[in-house]
Every structure is written in structure tokens, then in C-alpha cells.
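Excluded from the complex is one protein chain; the other protein chains are retained at their positions.
Letters A, B and C mark the chains in the order given here, with residues in each chain numbered from 1 onward.
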Amino acid sequence: PEKLTAFQARIDAGEKIEPKDWMPAGYRKTLIRQIGQHAHSEIVGQLPEGNWITRAPTLERKAILLAKVQDEAGHGLYLYCAAETLGVSRDELTEMLLDGRMKYSSIFNYPTLTWADMGAVGWLVDGAAIMNQVPLQRTSFGPYSRAMIRICKEESFHQRQGYDIMMKMAQGTPAQKKMAQDALNRFWYPSLMMFGPSDKDSVHSEQSMAWKIKMNTNDELRQKFVDQTVPQAEYLGLTVPDPDLTWNEETGHYDFTQPDWSEFFDVLKGNGPCNRERLAARNKAWDDGKWVRDGLLAHAEKKAARRMAAE
Amino acid sequence: PEKLTAFQARIDAGEKIEPKDWMPAGYRKTLIRQIGQHAHSEIVGQLPEGNWITRAPTLERKAILLAKVQDEAGHGLYLYCAAETLGVSRDELTEMLLDGRMKYSSIFNYPTLTWADMGAVGWLVDGAAIMNQVPLQRTSFGPYSRAMIRICKEESFHQRQGYDIMMKMAQGTPAQKKMAQDALNRFWYPSLMMFGPSDKDSVHSEQSMAWKIKMNTNDELRQKFVDQTVPQAEYLGLTVPDPDLTWNEETGHYDFTQPDWSEFFDVLKGNGPCNRERLAARNKAWDDGKWVRDGLLAHAEKKAARRMAAE
Amino acid sequence: MTRDEAFFEFLCRMGDNTLVLGHRVSEWCGHAPVLEEDIALANTALDLIGQTQMWLGLAAEIEGDGRSADDLAMLRDAWDFRNVLLAEQPNGDFGQTMMRQYLFDQYHLLMLQALAGSSDERVAGIAAKSVKEVAYHVERSRDTVVGLGDGTSESHRRMQAALDLLYPYVGEMFESDAVDAAMEEAGIAPDPASLRDAYDAALTQTMAEATLTLPDSRFAHSGGRTGFRHTEHLGHMLTQMQWLQRAYPGATW
Partner (left out) sequence: MTRDEAFFEFLCRMGDNTLVLGHRVSEWCGHAPVLEEDIALANTALDLIGQTQMWLGLAAEIEGDGRSADDLAMLRDAWDFRNVLLAEQPNGDFGQTMMRQYLFDQYHLLMLQALAGSSDERVAGIAAKSVKEVAYHVERSRDTVVGLGDGTSESHRRMQAALDLLYPYVGEMFESDAVDAAMEEAGIAPDPASLRDAYDAALTQTMAEATLTLPDSRFAHSGGRTGFRHTEHLGHMLTQMQWLQRAYPGATW
């Protein structure tokens, strides 16, 4: 309890906790879950965009998309490294992803159906992710905070690229504009869900906020996202698929319709449009890759043995 | 030797040999090889055309192509049945195809690269096949002869459909005409090879002709094919890719350039453009299908056992 | 939505189902586990493509915009397709293909039987022609599902996996919306929901014979027949299906 008080005092004072420092078991556990899920989200998040790499409309767009997906894999790598400092290996985390014990962001269980979805994912999904992540740059755990700083920089670049795609589509041919609107229609509510259910319904929130693992409430961030995104949609000439969306002069915020939370829980349970495909793809990559990992490991051991023998 | 003389006399008299009749071992062996190869060719022959079923340009063309490939599978079935009357099972023949002990027509080791190839395959490949097969309707072995009669009827229908595709392409847009010419360029010499090397170089021919398993020499049939096909190409407004092709007033036939027989033997050895893919596709179908064949067999046995028990 | 707009939607749903499923089945050509299956699958695909010509032909006629059945098949992007998600699911192994086929055929038969009594004689005519083909399809796919379900332990395992995988796509076939209401009111087509009981009875019987267990959950994916949200598979299918018409617009084949 004394240790606990001292720990909380350090956090309150804005100090960073480092891997070798003492930390409560719950802090460690919550962080592993959160960082792990975040890492998994980057990995699974390669798939919906990877789905359009082979169909990118120009060489330039193909290069940009490739670079983006590469960045996501890189983010996964930073985050797994951050999690590893807490005493869990990347392979353990991977296996928990693959057998369903750990989750990834539900947004990646939605399909990408047109090129405009590459815009919508960048603009809305990365936009919501950044909204979640920017405050986490100030999170109390040092390695996580540093990973978030790197990641946020790249993510905001991705978001601008996504918005740029939407702009091209919205200003393009009637078919392109229709594609852009269709993408917004499909991604609007799933993006709002990315902030999680209302804090009223969230049990862990209070402790996480005290530990500075969570910096804002879900509802605060969702509101901020809506307030930021609606004018951007207007600028694009697109219609947010919410007939009840209105500017509230009094609060200085938009009033908006909550997403269908039963859909959210369905997706979480595994009934999203692509849960099965996403997990199957990752499992296949892992299973098919076993001989490669084994082969490279065996070679490294042989090489080391030869070096030893030569010494 | 007496039996042999009587057998040859029956053949010379134009009688049909039936499965239960006595026949020389060599006759049986040669027929198994020939009918088996022919059956295998129908089966493997599904693949180059199957390659365009999912890309057929109209619903009508897709239906026609599907029907054609279905007919080829049907021909395979007749021919395996004919071969089975000689005491070899379909599964045995299939395994000999899959491990390379038996061959199929080398023409199917060439790729189909544009829609015009669907025309060229029908016009040239089926055309050459018919040229080979029409005389075989009069072959001495009854089941083979009857199979050829059914097959020839359908094949000539296919050939007309192929020519119809070529006609549409040749009379179409400049790109379509170019496609048609390109297909002719690629399929001309391989089609000439379908009749086999010159009879001068063929060892088995004489005996097979005496047994009426082979009805004409390779060179006769090849000449007949050229004489028939050249005017068809002219009618289409396409150029046969043989600068030395000329009408010979004296012989009443076209003089033409022989195909590159070293390419023929390369393909036969397994070095054709698609040998590997074709055999791999058939092996995969067979291997992947094992559980299905086993499952259906097990069910049939269970059903039979239940029927027995109920009696 | 006018009556003809609803009618057009309805006809696209019928025609896109047969088009998309026919395409999937045709992917097997030359790759089936046994020669008789190559022939049977090609035959099924052929029937479905023929039915597509009729449904989309009538759709084009009702639309009256000068489009043809081929235009509808070859020149719409994924979002304009109205097939149920079940039809666009990948082939997987042969068991998955035959399970998909049975789950669809059984619905298809009930729908066509009802449509044979349509107040629109063109619809009734197409249905009457199709129902004979589809009665044969369901007989075949049912036998195969039963045979493989009640075959070896390996084939049983695979068929149960196929059923678990595909059952969440069954519910969409029986959804009703404004289009269906308009069709029912006009006497053109039945409310799909009204077919569900007969379907469930048939399915229960078949799966019992196949020694397979129907999943408890009736959770159903949707978004195909409304076009709101197809799966990622459809777009990939269209890159192949529509390639020539897209690459060489206006050519005659």
C-alpha cells in the first residue's frame, strides 16, 4: 500500500514509469492488454487496406498505400516492443490474438469495398485513432508514451492522405462522388464506435484514468471527433448519414445520433462482417510461416555453431 | 498365329472387334494407350478454356464456353468407359496421367492469353482434332468407334462456335482484330504439331494402320488441315504466320513450313509453356478431392449396410 | 419508390443471385474431385447463367433505359449488385461449395415454386422454366451434403465446418423490406419471410440425415440484397467477370 501510494504520487506528479520501476500488477496487466490490443489492431489493420493495394488506381496511389500499410506494420512492431518491456513476448501476444483471447479494434472487421474506402479509412478511422492516441502521448508508462509520439506523427500524415483521397473523389466524376458518399455512409457509425461505449457503461475507466493509461472519457473523445469531422464532411460536400445531426449553439457542440450499440457488441462477439476473414488471414499467415521461422532459426543456430567451432 | 490371321481377316473385312472378342496383346496395349491419351486430353483440355470462363465477355459466351467445357468432360467420360472395356480402370489411367507415365495432347500445354484464344482453340485445335478423329469413327475397335461417332458430332459443333468467335473478333474493333491475329500467330504451328511428327519418323504407324487403329498418315492429315484452314483464315482476313505458304497448282495443295519439331519434343519432355501448371492443376484436383471420394464411398457403404440390415 | 422501381430491384435480386453463384460454381471447371462432379458443376453453372439471362433481361426491360442483361451483369460496380451475401462467398473446399449450394438451392426452389404463380406472367414463365432445373440442383446438392456429412469422420468434420461457416448467411435470404412489400402487394412475388418455415423444416430434415448439427445462433449477416454492404469477395469477382467489357467498351463479342 505504501508502494502504491508512492507509485500514484509519481504518476500524479507527471513522472514516467519505466519498465524496471516497481508497478502494481493491475497496472501492468491493464497496460499489456491495452498495448497488446493496440499492436494487434495495427497488424490486423493492414488487411482492409491491403485489400486494395493490388487495385490501386495509379502508381502514385499504390506507392502511398504501400507505404501506409508498411507504417502500420512498423507501428505494430513499436508497440509489441513496448509490451515486451512489461514481460510478455511478441509470440505470446500473437498467439492470444490468433486464438481469440485478445482483441483488436472492431473497426477492422468492416470490409473495404471501393477505392473511396481507402479515403474513408484514412480520414475517419485514422482520424478517430489519432483522437484516441494524441492524449496517450502523455500516458504514464514511458515506453508506451514514446511509441505513441512516433505513431501519432505518422498517423496524422496518413489522415491527411486519406482526406486527400476523399477530396479527389468528392471533386471527381459523379461516380466518384457517389463512391465517396457511400464510403462515408458505411464508415460513419463504425468510426463513432471506435471510442467505445459510453463511459457510464464502462467499468475499468476510473482506475485507468487515475493511472493515466486512459486520459479522456470515451464520450469526450467521440464528441470531439464529431465536432472536428462534420465541418470536414461539409467541406467535401458530403452528407453525414445522421438526419438528426445538428449544431447546438448552447453547448457549442454537435448533437448526433449514437451508433447502434447492439451492432458493436455483435461485432465484438465475432459477428462482424469480416471477423472470420481477418482472423483466418492472420492464422494462415502464422501457420504457413512456421517453416520459414523454423528454417531461419535453424540456420542462425548452425551459423553460430560454426562460428563457435572456428574460434 | 492362326488366331492372328483370323483377327486380321476380320479387320480387313471391316468387322468391328468387341471387348469380349479375342485380340492380340499388342492391339489391346496400343488401344489402351491411344484411348487413354485421348481421354486425358479431353480432361486436361478443360483447363486452357476453363481459364477464360470467369472472364467471358457476355452471358451468352459464358454459357457457350461452359457447355463446351462440360462436353469435353463428357468426352473424357465416354473414352474412359471405352478404355475400361479393355480391362483398365479409370483410376489406374488417371494415376498414370498424374505421375507422367501417360501423356495428353501437347497442344494443351500452350496458354490461353486473350479471348480470341477461345476462338482459335475452337477453330484450329478442335479443327485439327476433328481431322484426326473423323477417320477414327471407322476404327476397328467397336467401343472406340462408337465413342468417336458421338464425339465428332459435338466437336464439329465446337469448331463452328470457335470460328464464330474468330469471325466476331476479325470483324470487330481494331483491337479485337489484332487479338484474333495474335491468337492465330500463337496457335498456328502448335496446331500443325497436333498431327504428330512426319510418318517417316514414326515407328508404330504401320502396325496401327493395319489394325485400323490409325487410319491415315500424319502428313496426309496435316496437309488436309492446312488445305482446309488457309481459305478460312483468308475469309476472316487474317494472315497465316508462314511467309512461305503458297498454293501449289501442280499438287493441288498448299506448300507450307513445317513446325519447329525441336519445340514439339521440348513440350513432350515437359518443357512446354504450361506443362507444369496443367499437371499441377490436375494433381491438386485429385489430391484435394480424395476426402470427397472417400466420404461418398463410405456413405454408400453405410447405406448399403443399412439396407441389408433392414432386409 | 415506384412499383417498377421495386420490380427492377426484385428482378436484380433474382438475377444477381444466379449470376454471382453461377460465376462461383463455374470457377470449379476442370478442378472437381471427380469427373462426374466436373460435369455436374458445369451443368449447374450453365443453368444459373441461363436463368440470369432471363431475370436480368426482364430487369432491363422493366427499367426501360436501353440497358441489356449483359450491361447489367458487366457494367455495374459492386454496390449496385443485389445478390445475397451467401452467393458471393468463396468456394472453399468442395464441401463448402456444396453446402453453399444446398443452402441456396433449398431457398431457391421455394422461391421459384411461389413465383410460378406470380401475377406477372413473365415472372411466372421464368420461374416455371427455372424450377425444373433447380429441383434437380437441390436433389444433387442435398444428396452430396447428406453423403459427405454421413461419410467418413474427415468428411463429416469438413461438412460441419462448412455449415457453421455459412449458416450466418442463411437469414438474409428471408429478410423483407419495402421492395418485398411492394412485390407482395402486386402479387408478383411472395414475402421471403413467408418461406422460412418450409425452409427450416427441409433444412432440419436434411441435416439430420447428414448427421450435422445446425448452429444455435440465428445471427444473420446482411447487406447484399440491399446493396448496402457486400463482402470484400464480390469486388474481386467483378474484376474478373467484367474485365473484357471494361477493357474494350462497346465491342461486340
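Going forward, a contact is a pair of C-beta atoms (placed from the backbone, for glycine too) under 8 Å apart; a residue touches a chain by one contact, two chains touch by 3 or more.
The structure displayed is predicted, hence computed values, not measured ones.
Asks: Using the contact definition given at the top, list the shown chains touched by the missing chain.
Replies: A, B, C
Asks: Among A:176, A:207, A:239 or A:257, which one touches the chain that has been omitted from the display?
Replies: Here the residue in touch with the unshown chain is A:176.
Asks: Touching the left-out chain: which of C:91, C:152, C:194 or C:242?
Replies: Checking each option in C:91, C:152, C:194 or C:242, the one touching the absent chain turns out to be C:242.
Asks: Please pick, from B:41, B:94 or B:112, the residue that touches the omitted chain in the full complex.
Replies: Within the whole complex, the residue contacting the unshown chain is B:112.
Asks: Considering the whole complex rather than only what is displayed, give the residues of subunit B touching the chain that is not shown.
Replies: Within subunit B, the residues touching the omitted chain are 51, 55, 110-114, 175, 182, 186, 266, 271, 273-274, 276-277.
Asks: Go through subunit C and note every residue touching the omitted chain.
Replies: 77, 236, 238-240, 242-243, 246-247, 249
Asks: May I ask you to list the residues on subunit A that touch the chain which is not drawn?
Replies: 43, 46-47, 50, 53-63, 66-67, 69-70, 73-74, 76-77, 80, 90, 115, 165, 168-169, 172-173, 175-176, 281, 284-286, 288-300, 302
Quick note on the criterion: only the chains that are shown with their structure count from here on.
Asks: State the smallest step count from subunit A to subunit B, taking one step as a move to a touching chain.
Replies: 2
Asks: Compute the distance, rounded to whole Å, between the mean C-alpha positions of subunit A and subunit B.
Replies: 57
Asks: Averaged over CA atoms, how far is the centre of subunit A from the centre of subunit C? Could you give it in whole Å?
Replies: 36
Asks: Could you pull out the residues of subunit B that touch at least 2 other chains?
Replies: none
Asks: Multi-chain contacts in subunit C: which residues touch at least two other chains?
Replies: Touching at least two other chains: none.
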